[in-house]
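Structure first, commentary second.
Removed from the display is one protein chain of the complex; every other protein chain stays in position.
Presenting chain A:
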Amino acid sequence: MRAALTILLKDLRQQFRDTTLLTFGLALPLGLAFLLTLTLGGNEKQQFIGRYAVAGGAAFTEQVLRPMAERGYITLRELPGWDAGAALVDKGEVDAVFVVPPDGRTGTLEVIGNVDAAIAVDVARGLAQSYATELRTTGLAVAVAMQGRDADAGELARLAQAAPTPVALDTSTPVLRKQLDPATYHAAGMAVFFLFFGAVVSAAGIFAERAGGTLVRLIAAPIPRWSIVAGKSVGGVVTGIVTMTVLIATSGLLLGARWGDPLGVAALVAATVLAVCGITTVVASFARTAEQASNWVSIVATVLGVFGGALFPIAQVGLLPYLGYVTPHRWFLSGLAELAGGGTASAVVSPVLVLLAIAVVTGGVAVHRSGRMLRVTGGVA
C-alpha cells in the first residue's frame, strides 16, 4: 500500500510538471464547452418565449402564467383537460402543459414537456416548482431558472410567491424528459469526454515506465508487483476526480452551468471517473506502447462520446439512444439531468449503480490483464 502511494505521488508530481494534465483535464474541456454553449446553445440574447398550455387551476393560471403571457414571455392556451394537452405536446404545438389539480390547492401539479424544447420545459418546471414549494425556496428556484434569459427574475419570483400554497409537483409523468441547460450539458459532456484523456496518462503510465527504462527498477524493488499497477490506477482516479471537481466549479462560475445537489453530483462524478478509468485501463492493456494506448483511447473516447451524447445531444435519433446505454456518458448526463431537475442524491442511485457496475467489470478485466502489462521482455535489448 505504501509503495502504491509512493508511486502515485511521484506520478502526480510528474504530471503536474508537464502540462498535459492541465491541457486535457481543464483548458480544453472548458474552452470547448464554452464554444459549444456559444454556438449550439446560443439563444441567450433572444427574449424567451415558451409555448405553454394549462388545464385547470384558476389561481396558478391567473397569478403566475397570465402575467407572464401579458409581458410577452410566453404564449398561453387554456385547455379543457389532460388529454388535449398531451396531444398538443406530442404534435409539438406547445412546449409544455401544466395540469393543475381541480381546486388549485391540494393534489398533484403536473408538467408535461416536449423533449425538443429543453429550455421551455426547464422554465415550466421551474415555475411549477416555485409555485408548489415554499416561499423562500420559490424565489430562488425561479431566479435560477430564468437567469440569463432576459426575463425579470425578481418579478417572476414575486409572482410565484403570490400563491404559495403547497402543492406536490409530479415529475414522474412519462412525456416529461428532464434536460440540462446548454452550459451545464456541454460542460458535463466535455468533462467526461476529456476524462478519458486524463485517465490514459495514468493507465499508460506502465508503458511510460517501460519506455523510460524505470519499470525494471520498480519490479526489482522489494515491493509487491500489484502495488505498481495499483499506484497507476489510483492515480487515474485521483486526477480524474480532481479535474472534474475543478471543471464543475469553474464552469459554474464562468459558464453559468447549474449542477444541482452537491452530494448527488459528487456520487455521479466518482462513479463516472471509476467507470472511465476502468474502460481506459482495459483499452490500454491491449496496447504495446503509451502512444498506441492513447491513440486507441482517443478513438474509444470519441465513439463513446458520440453514442453517449456527450459531444452533442443525439437522444432523438434512431437507434443511438439505445447504444448510449452502454456508455458512462449517458448515465452521467442523465443523472445530472435528474439533479438539475431538482432531484436529490437519491434520484441518481440507479445511474451511479450502473456506472459502478461498468467500473467493476472493466476493473476486473484490467486486473486480469495487469500481469501482461508488467512483463518487461519488450524492453530488454
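Please note the rule applied: a contact is a pair of C-beta atoms (placed from the backbone, for glycine too) under 8 Å apart; a residue touches a chain by one contact, two chains touch by 3 or more; residues count from 1.
Methods note: contacts and distances are computed from a predicted model.
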{"item": "Complex member absent from the view - protein name from UniProt, among \"ABC transporter ATP-binding protein\", \"4Fe-4S dicluster domain-containing protein\", \"Cytochrome-c oxidase\" or \"Fe-S cluster assembly protein SufD\"", "value": "\"ABC transporter ATP-binding protein\""}
{"item": "Option from A:35, A:58, A:221 or A:326 whose C-beta touches the chain left out", "value": "A:221"}
{"item": "Residue numbers in chain A that touch the chain omitted from display", "value": "2-3, 6-7, 10, 13-14, 17-18, 212-214, 216-225, 376-377, 379-381"}
